[in-house]
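A single protein chain has been omitted; all remaining protein chains appear in their positions.
Chains here go by letter, A and B, matching the order in which they are written, and residues are numbered from 1 within each.
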Amino acid sequence: MIPRFKLSPSGPEVSALAYGLWRLADDPAGTSTARVREKIETCLEVGVTTMDHADIYGLYTCEGLFGRMLREAPQLRDRMEIVTKCGINVPCAHRPGVHARNYDTTGPAIERCVDRSLRELNTDRIDVLLIHRPDWLTSAEETARGLQRVVQAGKVRSVGVSNYTTHQFALLAHFLGRVPVTNQVEVSLLRMDAIYDGTLDQCQAAGVHPMAWSPLGGGRLLSGHDEASARTRTALARVSADLGVSAEQVALAWVTMLPSRPQVVIGTNQPSRIRDAAGGARLVLSREQWYALWEAAQGRNIP
Amino acid sequence: MIPRFKLSPSGPEVSALAYGLWRLADDPAGTSTARVREKIETCLEVGVTTMDHADIYGLYTCEGLFGRMLREAPQLRDRMEIVTKCGINVPCAHRPGVHARNYDTTGPAIERCVDRSLRELNTDRIDVLLIHRPDWLTSAEETARGLQRVVQAGKVRSVGVSNYTTHQFALLAHFLGRVPVTNQVEVSLLRMDAIYDGTLDQCQAAGVHPMAWSPLGGGRLLSGHDEASARTRTALARVSADLGVSAEQVALAWVTMLPSRPQVVIGTNQPSRIRDAAGGARLVLSREQWYALWEAAQGRNIP
Partner (left out) sequence: MIPRFKLSPSGPEVSALAYGLWRLADDPAGTSTARVREKIETCLEVGVTTMDHADIYGLYTCEGLFGRMLREAPQLRDRMEIVTKCGINVPCAHRPGVHARNYDTTGPAIERCVDRSLRELNTDRIDVLLIHRPDWLTSAEETARGLQRVVQAGKVRSVGVSNYTTHQFALLAHFLGRVPVTNQVEVSLLRMDAIYDGTLDQCQAAGVHPMAWSPLGGGRLLSGHDEASARTRTALARVSADLGVSAEQVALAWVTMLPSRPQVVIGTNQPSRIRDAAGGARLVLSREQWYALWEAAQGRNIP
């Protein structure tokens, strides 16, 4: 089974892999309740219990597709942790009052989003609510108060952030009076910024597991035509052959092995790939393999 | 009237707009005492009470022009807060001992600058003294001791910095034993670095209002020929038309609305533009307008 850990000292227990729902509405096999349920039951069966949502996924439709399934199979709710995100407004039929893209992480906006997410997801609580993007127009104090209110109301169990810089993370922690339970950021062989810029160091210091989105570079790692992707793919193939595992498993292990122990978000619509990813969740690369992959991705020797 | 606030918990009360004197010597209408007084009285009349000087403005001449006016109208002194800056040496007739550009923020240099500024400005105290630029050759401890001396001597009421990184700000605060009352940095639709690099976050955490210089991008925003300026101007015109205010008011509001609530420094020599800026000091853009301006300036959607 997949390893489990507390997301942070004050956060929920989660699985080392999270299932990302952002492509739920784009499944070529459709969005029927049966199809959604097939994927979620596959996750639960292999031990992927963390469901990573955002109100905006599928232009505000994915939470609803998931909730429709939960209404049919409410017994699944207690077997999972639901993460969702709020704060991005994009004009569309589901956001009638919105006429231009913006971020809104004021207290009232957070409360409105949480109420809608609860309804859409057909659940009575969100395990982890994340601020989706830093909102440059709202004071961290205001956002912190909004987050505290939805926690005090019992609607949200714990709160975190996504795509925050170290400064933004520290500032929100200051006003929250506690450390956010995670910072969900992009990390992969093709996107290493968080390794160098302090984001993962900050998590390590606080005992917080970051969440890693796009651990396969949004697919580029396995099928991109750029030089970095091609180089990395060749190196992945070598390790993959040496260990007798899939290239995707190697790429995910490269991220999960980082010392901050990121919870990696996989986003596939194929149950077989969920199983494959889960099968590699305990994979440990040798130090030489890990650094060889770094060198392939960067196109240079380690300094 | 223009909103007022304390620059920091230990700083003076100031107006949300500051008047920058850096072009005082370049006024096409001249530098007569009458002309200087006309502009300053316009400021005071509309509620712009913070005068933002630096010893080096006008190659060390602007403080003197201002002081000549104050000698004639000493009753104005108590109606304003005087900010000035020290630390930049440029060879010229007013710096006879200086043969090459350098920064000097040692204790003796600070004391010399303060004494000269008091004389030039014809006043008995500086409300806020800022270190103009980080001086890479002087220890923060030395600078802190110099700043403490001019405060203890009663010549300076409070001290801050300008153009400091977050690391430099924290280091000086460490040796000062208190947080600088502001960090005056460049912020505008055309210069957003301070929004992302932690500078404004640090101010927000400390309850310090940053000061924003060049809020119109040094004029580029209203008349620049580059693509970013042109795109932003088009967006400003739209908001300006929608709200029935000037484009300049919109551009200033974009900065004042930032959650760290910058005190914005306007630098015009035209009394009519002082009045116009003041007239927009309470302007609040909608969240959608604010983010639309961000997108126009950046030439891309918010992420």
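Everything below uses one rule, namely that a residue touches a chain if its C-beta (ideal position, glycine included) is under 8 Å from a C-beta of that chain, and two chains touch if they have at least 3 such contacts.
Keep in mind that what you see is a predicted model, and the values were worked out from it rather than measured.
J.: If I consider the whole complex, including the chain that's not displayed, which of B:T84, B:T138, B:T199 or B:T232 touches that chain?
T.: The single option touching the absent chain is B:T138.
J.: Which of these touches the unseen chain: B:S10, B:T33, B:N122 or B:T166?
T.: Residue touching the chain left out of view: B:T166.
J.: From the listed residues A:V48, A:L258 or A:A297, report the one that touches the chain absent from this view.
T.: Once the missing chain is taken into account, the touching residue is A:L258.
J.: Please pick, from A:L44, A:L76 or A:I195, the residue that touches the omitted chain in the full complex.
T.: That would be A:I195, which touches the missing chain.
J.: Looking at B:T33, B:N102 or B:S240, which makes contact with the chain not pictured?
T.: Residue touching the absent chain, from the options given: B:N102.
J.: Quickly run down the residues of chain B that touch the omitted chain.
T.: Missing-chain contacts on chain B: residues 98-104, 133, 136-142, 163, 165-168, 170-171, 174.
J.: Taking the full complex into account, what residues of chain A touch the chain not shown?
T.: 166, 195-198, 201-202, 204-205, 257-260, 287-292, 294-295, 301-303
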